[in-house]
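Following: one structure in structure tokens, then a few remarks.
Missing here: one protein chain of the complex. Every other protein chain is in place.
Moving on to chain A:
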Amino acid sequence: MNDEKVNIKSYRDIPIAAASLGKMSVNKTASWRNAEPYYEEKSAPCNLGCPAGTDVVKYLHLATQGKYEEGWKTILNTNPFPATCGRVCPHPCEVNCNRENLGGRLNIHMIERFLGDVNFDKKLEPEFLEDKKDKSIGVVGAGPAGLSCAYQMARRGYGVTVYEALSEPGGMMRVGIPDYRLPKEILTREIDFILDHGVKLKLNTRIGKEITFEDIRAEHDAVYVATGLHLSRNLGAEGQELEDVIPGIEVLRKIAFKDEISLGDEILVVGGGNTALDAARSVLRMGCKPRIVYRRSREEMPAIAEEIEDLIEEGIPIDFLTLPKRVYGNDNGKIVKVECVRMELGEPDDSGRRRPVEIEGSNFNVEADMVITAIGEQPDLSYLTSDVKAESWGVLVDGYGRTNLPDVFAGGDSATGDGTVTHAVGHGRQTALAIDAFLKGEDPPDCEVIEHSVEGRSMHQVEWEEINPVYFEPAERLKPKGLEIPHRVKNFEEVYSGFTEEEVLHETSRCMSCGNCPECDNCLVFCPDSAVTKNPDGGYTINYEFCKGCGICVAECPRSAISIKVL
């Protein structure tokens, strides 16, 4: 029956049961549609959470299928440090993981670490995204931001020279993070891969000393400044000039370089950030008795939560709400005790945290023969020329890492102060794309898109309510195995071992691929009008002549990769 109406004169003109005559052309079920489904891949919370902009949901999916090398390369696309970040990143990717409601958040960082480690012995050939160019950039500082920027620029065919003041590359990854969290051969291997892209590395080259900032600007078409935070803030207490009051970052650097260092026996570590924790746990492993004093409470501690737990497990005492007032030395200038005062939390300060206020008369003495300060670090920007706008806390940049000078870019902690390796890596990449655009005379790509690898996906973060939990079994989050406490506090062996393949597959099988279509065919199977067909080259097409907008495909999509709009 075509569009014309058929006049049925006899029962002989009809089929034996009620059925449309001939084709369905007169009965296009779409005619009563008042809502329209459409495929819309959305952003998984892990993807939006990753400061490096890594396509987390994609590498998890690849790992599910045992495609570890592809998964590794997926991370390498945005982050040359998967094995490093898998170990040291505080994994903001996991914070909003929807698996929270079904056995606990996915242990994403352990999967990233596995992907970074599993092919450790395999030498990857560098993959260049663009042809070689005759332009070059100079990168000041071989930390995570600088190396990330160098890597992304080298992949795009630019000549890259990295200038590093220290004798080894890696920045804080090398001299700030102890071996028990990040074995240095892991870091070296990942840096070597960056250098394989033709990146030139000039070590022991401090700007302002061996070479001037003007020299570098003259030498290169653009400069990226990422020198980190390597000046420790003063203790701000009487006696701070004593010889054995040492900055935490100096202690960590000396330990990392295996330089001579004379440590006390009872060491007071001042501060609540990662430097304080790393310093305390490091000196514990060298036979000392560290004790942490922190002027606020545990909730305000800026250090990574798991690191705080590990430190407490290792038996290091923390005095919360405690402030050192005076360091007492003897006649030889050796520390004998530290006078502290108890604090209470008052009104919130500029950081939003409650301001600690001294409790009068609560002073007390702590036995100590050494004080390690870790109450914050500042950048040393003395090498910059005065035409680069900067404040004491860092270089002034926009969202693309652009300074007031068109050819000068800055990032990492010395500009953003975000404070993690992964943030620095993300910033290095983001700015590399801005530098690339600058050198091509183009506008830089959309910040948000770069930051979250959202090409082809909407920025909408998939929430738990959008997941169809019927399709997922509850399963527990796996935790890595740690060394026994009595053993681990005596050396710098890595505390946590990586996941086995079996553990990785358990963990990846828990991934719900929020917002991302792995082609499970549910929409196709459930469509009552057979209006969904699978494309030969992947994905699906909805036939809007027959889709009546019932929304079953949307309801049965386990992971919200389909949306519906009311017409």
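To be clear about the criterion, a residue touches a chain if its C-beta (ideal position, glycine included) is under 8 Å from a C-beta of that chain, and two chains touch if they have at least 3 such contacts; residues count from 1.
In this section, contacts and distances are computed from a predicted model.
From the set "3-oxoacyl-[acyl-carrier-protein] reductase", "FIG022979: MoxR-like ATPases", "Sarcosine oxidase subunit delta" or "Pyruvate ferredoxin oxidoreductase", the protein name that UniProt assigns to the chain left out of the figure is "Pyruvate ferredoxin oxidoreductase". Contact with the undisplayed chain is limited, among A:Thr29, A:Thr188 or A:Gln240, to A:Thr29.
Remark: the residues of chain A touching the chain excluded from display are 8, 10-11, 14-24, 27, 29, 530.
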